[in-house]
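Here is chain A:
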Amino acid sequence: EIKIGASLPLTGAFSIAGEKHRRGYELCVDLINERGGLLGEQVELITSDNRSDPATAINQYERFINVDQVDAVFGTFSSRLTFPVASLLAKNNFVHPVPSGGALRIYTQGHENLFYFQPDAAEYFGETLTDMIQELIPEDQRPQTAAVVAADDFFANAVEAGFLGTEVVDPADGSVVEDLSPGYLADAGIEVVYSEKWPEEGFNDWLNLANSIKRSEADLIIALTASAEEAVQLTRALQTVRAEPMMVYYSQGTQTEFYEGTGDASETITMHTSWHPAAPFEGTLAGEEFNNSDFVAAFEEAYGNAPDEDSAIPFAVCQGIEQSIRGAGSTDNAAMGEWLYGRTADDPVRTVLGTFQWDERGLPVDKPFLIAQWNGGELQFVYPTDQFEGVSELQHPKDGF
Partner candidate 1 sequence: MMVTTDNSQDIIAQRRAYNETLMQAQDKTRATWFPIALLALLILLPLLQLTGTNYNYVIHLTLYTMCYVVMASGWNILGGFAGYISLGHNVFFAVGGYVAGMLFARLGISTIILAPFAGLVCAALGYVIGLITLRVRGPSFIISSLALVMIFRIAFENWHFIGGAAGVALPANGLPVEWAKLPYYYAFLAMAAFALWASYKIKHSKFGMGLRAISVDEIKAESAGIDTRFYKVLAFALSAFFVGMAGAVWGEYLTYIRPNIFLVILISVNMVLMCILGGKGTVAGPAVGAILIIAFNEFFVATLGASTVNILATGVIMAIALIFFPLGLVGTLARHRKLPRILNWD
Partner candidate 2 sequence: MNELLEVRDVVAGYGDGPAILNGASLKVQPGKVHCIIGPNGAGKSTLLKAICGMLKVRQGDVKLRGEDLKGLRPDQVLKKGICFVPQERALFPKMTVRENLRMGGFSLEDKSDLEERIDEIEERFPILKERRDQHAGTMSGGQQQTLSMARTMIIRPDIVMLDEPSLGLAPKIVQEVFDIMHVMAETGITVLIVEQNALMGLKNADWGVVLDLGRTLFEGPADEVLADPRIQELYLGGKKAA
Partner candidate 3 sequence: MLEVKNLCKYFGGIHAVDGCSFTAERGKITALIGPNGAGKTTAFNCISRTMAPTKGEVWLDGERIDGLRPHKITHKGLSRTFQISRNLADMTVLENVICQSQVRGWRDLFRPAMSPEEIEKAMGILEFLGITRIAHEDGSNLSYGQKKLMDLAALLMSDPKIILLDEPAGGVNPTLMEEIVDHIKKLNAQGMTVLIVEHNMELIMRLCDRVVVMAQGRVIADGTPDEVRSDPAVLDAYLGGVLDEEAA
């Protein structure tokens, strides 16, 4: 029996995403077992709840390694929790597949066991948006001004740094991790007319924030957060104050909960995403072909509702680990790590998120971000247009909330 441990934020601030991650892992492990297991053995998944608390997360990985004696681990959700867990897993020489933990600082600490299972570090998100604007929107309709609001969260701050072009500094020694200036917005000639941060927890004054955004009269509203719940709150507030931007972009909000909470207000809001149900990604599972569409179908069968990004990413993580164990022929983590590093464009890891190969920091190489848009209650995939079929047309400009 092969044991794999995953500590997830099943309660607390990240519980929504955490629970979905659990489903992703669980489904994947079940499917592997159905198909005869891994290296002839059944896979056992041990998940535990870290209450969105970093110290608990560390404690639980410690437990997996020393008490449960797991053979491999899956990563946890969010940069906030991934960052501290990374040191522990590095110390214990475990391969650390990261589902969600995009902040650059995680990958610049020099750990050699990290593998990120999303397109790229959060700092680089912004580029996709500005590219999209330049590519899809005629010059005279492009937003000229932007309001950038962000949660004071590890991940959101990282995305914001890319947009605004700030330096990413390691506060431990004050060294510069990366200088992102002048920032993607400045690059694209968009002027930032308003920027604001709200605290990670305990913030309730959404209307005031929305009002300030409205008063800034920005064409483009960029709202960055790691929590779908905050995306809902902000959207409702923007609707209440009747903000009238041309375009709205969020770093979260692909979940059904987002639509449920916002309804019509979600119309034409664009989202950053790593995954889309319609994307024709081809992957393998238990040595067999297992594509994105298979995943969607299997998920619906298992849970009765459609999956979203938060379940697809962990599924991909699980696929990656499974392939690395097969590739290494054992659960020797050093060999698994080597195998994963050895991936190339021709022989990548194949998952429901597409193919992966990594650079020495553990960040994927050559992987585009996706942008989706809510239209008529449906999350449509709008950018990039050239990667695969089924891309919908970007709706622009937005017609109020």
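Quick note on selection: all candidates are chains of the complex that A comes from, given by their letters.
The rule is simple: contacts are C-beta pairs under 8 Å (C-beta built on N, C-alpha and C of every residue); 3 or more make two chains touch, one makes a residue touch a chain; residues count from 1.
All figures in this text were calculated on a predicted structure; none of them were measured in a lab.
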item: In-complex contact of chain A, chosen from 1, 2 or 3; value: 1
item: In the complex with candidate 1, residue positions of chain A that touch it; value: 7-8, 10-11, 22, 46-49, 51, 53-55, 58-60, 62-63, 65-67, 79-80, 83-84, 87-88, 90-93, 103, 105, 109, 152-154, 157, 169-173, 199-202
